[in-house]
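Part of the complex only, each chain left as placed.
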């Protein structure tokens, strides 16, 4: 794997080390090349971190990239050309735009609950962002049925591992403890393009507009999204749709109460809750979605995709 | 004062102890009567906590009540009848309904930025709730001008002192640390009646509907509300309205960036931020409001009201 020392990379090292069908062949780190992978994760196999330039991309069946946004794509391309399948955890390949080169257009968006079949046959998987994973699984039952009447407001909060492991003053303990703040206010977060693109694919008519406001929580792991959805018509038993759609999904739980971080941290599942707003004239649903940003929001989903790629049991090696 | 040992009561004891024009005559606690007030707050004067039944309500100029919701009203009535002015920090007197007795109808809603003149002449002040204080100050500039086009979504998060000091399992450190959760989901929180009532008074036309979802943050103090407001028309410089309306307000700051808990904890000010949502067809403002739930959200606002009642400088004794 490429990029083993960030929070996502470390989480993935831990999952792969315990996966019964995986042998980790190499791990890279530009900053810590030469050190032992064991220093990154104590359950790791005995490997020495190397630079990406020295990775034997052609000698493995699949390459995971946890490299930073903007740097990952070229390594994904190199790994593909070397003959490996690729699961890319960066933002780089999630949205196809006009500038997207031909090789990147074959990337399948790796949200198994929506694209299971296509993932199984893919050579290149773009592992979804943490915020979009929660929002899309929350909204899919409504979007598929064309039930959304207007702009959807996604108010989201994430633990700080979501902001990465590079030392930045604003991520110091002494800055964040006892604080809570919004960021990227005004509908300008990078994940919006990814969200809009996938919402468009799900909706069978003009897709609803989205408003997305992320916040930074003083916790290590976990995302909670509180999503406000205006409906075309009232739904008598709204939770029924989610129970129906996700009945067979091993990584989705539809709870009878409001999900909290405590329901999901440490697992590779998303927990969903659905409540109709009282006291409003036009019907509005409040859908809550919680997940562990490093598991179902990143490394756990990457392993779920790995299992699909190779036809293994979908949750093998995943904490549930 | 009545009810000195909860989080709000303790905060108020501390403020009153340092207020240069106040002498605290008595403090009550049903559970800790007989103990020293110093055990509650070390800056307190040497007083022994007594039971409310033993409080000399008729010998003081003003009685503060920090008693629990449901118990406070009858003591407010007793204090009024004994000749004192009353500042009631409970929910009991904030909303006038059909059941409200005559004596309680004279209560003035103690949000100085909206009702300063009426507070100055009041005998009975209903000190606002923490969530409504933030929301009303955030929304007033739009409501007054009739600019709100549709349902307003108030997504709010509060530190745990807002949930009170009575021992409950769900408030234990081991339950809340590293967690984040919504509660009262579906538009059913007690503060909604208060919010709707005040919004109705502010709007010069049919008041917009409200959707309110509170969350519990793993921090001690502070509220942040992220408020989504559909507008009748785009506002070219939206922040201008707030700067204008609050130019002379000592307890309101309109920030050029998104306010965070760190901007307000420890002060009796609300911090506001305003941003227009990009990428949506109908204009939508995102208004952020932050305050310290024990200060501007409770005890600090009570002291602000006290200063108004007696014609003292409005921020005397307040941390700003």
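Note that the chains are named A and B in the order they appear, and that numbering of residues resets to 1 at the start of each chain.
Everything below uses one rule, namely that contacts are C-beta pairs under 8 Å (C-beta built on N, C-alpha and C of every residue); 3 or more make two chains touch, one makes a residue touch a chain.
Model, not experiment: these values are computed from the prediction.
Each protein chain is a copy of one sequence, and the assembly as a whole in this entry counts 4 such copies (shown in place: 2).
The rule is simple: only the chains that are shown with their structure count from here on.
Interface residues of subunit A, counted against subunit B in their complex, comprise 151, 153, 155, 157, 159, 175, 177-183, 185-188, 192, 209, 211, 213, 215, 217-222, 224, 226, 228, 258-262, 265, 273, 275-282, 284, 286, 288.
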